[in-house]
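Single-structure report; data block below.
Every protein chain but one is kept in place in this view of the complex.
After this line comes chain A, so read on.
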Amino acid sequence: MLKPDYLRETPSQTAGPYVHIGLAPGAAGFDIYDRELGWDIAGPNAKGERIRVEGLVIDGTGSPIKDVMLEAWQANAAGHYAHPEGGGPVEDGFRGWGRVITDFETGEWAFETVKPGAAKGRSGLLMAPHISLWVVARGINIGLNTRMYFDDETEANAADPVLNLIEWENRRPTLIARRREGDGQAVYRFDIRIQGDDETVFFDI
């Protein structure tokens, strides 16, 4: 499409297998920065339930992808994002953004945060609590956007305007994390499937 009066967005390229060097150098095997970014999503003052989120990213052959980086973006327990247009104030230290990489041997990833609240969507409709996720890896040419919802939010999920616009109702459960009680902490399991049966819903945002 020709857009004569505009610049054109810089094209994407894969993050490659060594994304850790730039974005999580500790995982690449060396320390360089005083502070790595994205390891503390909620900070110590955030209200709400402390949770752990974990999963795998699985490729079209059924294998865990072991060089993935995921970024998470979420509201606080009041449904506010840490951003000038985020809907309201957040606790001091609440960033709402996290970065996590997979274990090189198992492909498992996990992060700790607080469970988000419901944020206002378009036209003021409430959205069910969710965490936005962005997935990059070798072989992924442009980052994949998805959302993770919570299986103990049955009513809110049923009314969620984004889940409801997925016409294939049988695909909606691919966005819903399963809760279990871990060691004194709620753990949500969210496996992302790039292809195959139960391919996760990805969004063009």
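By definition in this document, a contact is a pair of C-beta atoms (placed from the backbone, for glycine too) under 8 Å apart; a residue touches a chain by one contact, two chains touch by 3 or more; residues count from 1.
To be clear about the criterion, contacts and distances are computed from a predicted model.
One chain of the complex is hidden; its UniProt record names it "Protocatechuate 3,4-dioxygenase subunit beta", one of "Protocatechuate 3,4-dioxygenase subunit beta", "RNA polymerase sigma factor", "Sarcosine oxidase subunit delta" or "Nitrogen regulatory protein P-II". Across A:56, A:114 or A:127, the residue that sits in touch with the chain not pictured is A:127.
Of the residues in chain A, those that touch the hidden partner chain are 1, 3, 6-23, 25, 28-30, 32-35, 37, 59-61, 63, 65, 67, 71, 73, 75, 81-87, 95-97, 104, 119-124, 127, 130, 132, 134, 136-145, 147, 162, 165-166, 171, 194-196, 199-205.
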